[in-house]
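These notes concern the structure reproduced below.
Only a single protein chain was left out; the remaining protein chains are all shown in position.
So, chain A:
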Amino acid sequence: MESLPIVIQILSLSGALGFMYFIARLIIKGKLREEYSFIWIACTIILIVFSIWRKGLEQISLALGVFYPPSLIFLAAIFAIIIFLVHLSVVNSKMQQSVKELTHEIAFLKKELAQLREHDKLESLGTPLVTES
């Protein structure tokens, strides 16, 4: 495989940096929690490394005995995506559990509030009767 031409190297480097800037913006604006940003920052760092280290992919493929270097990218990318999806499922399960707990608490509070209101209403209704007698 030919080494990557300089144009594509600059393009991929600027793309990776742009992506990193985008992630950073999301974190600063509070739209992305830090714990989820780690994986994205890690991804951009890998992108930057391979944009600079032009022969890296070929050398790693050779070392691992992979015949066609781009297939290594696919393998790594799919693996990373699956891991991240499992992570999201775990986060989602935790969230579902929290929603259930919160729903229970809100239902209990609503019930107590209704009872308190009922109690207040009875008291305020009772007051004039007492003053009359």
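The definition used in the following text is that contacts are C-beta pairs under 8 Å (C-beta built on N, C-alpha and C of every residue); 3 or more make two chains touch, one makes a residue touch a chain; residues count from 1.
Quick note on the criterion: contacts and distances are computed from a predicted model.
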item	value
Protein name (UniProt record) of the chain left out of view, among "Sulfite reductase", "Dehydrogenase", "Glycosyltransferase involved in cell wall biosynthesis" or "NADH-quinone oxidoreductase subunit L"	"Glycosyltransferase involved in cell wall biosynthesis"
Residue of A:Arg25, A:Lys55, A:His104 or A:His119 touching the missing chain in the full complex	A:His104
In chain A, positions touching the absent partner	99-100, 103-104, 106-108, 110-111
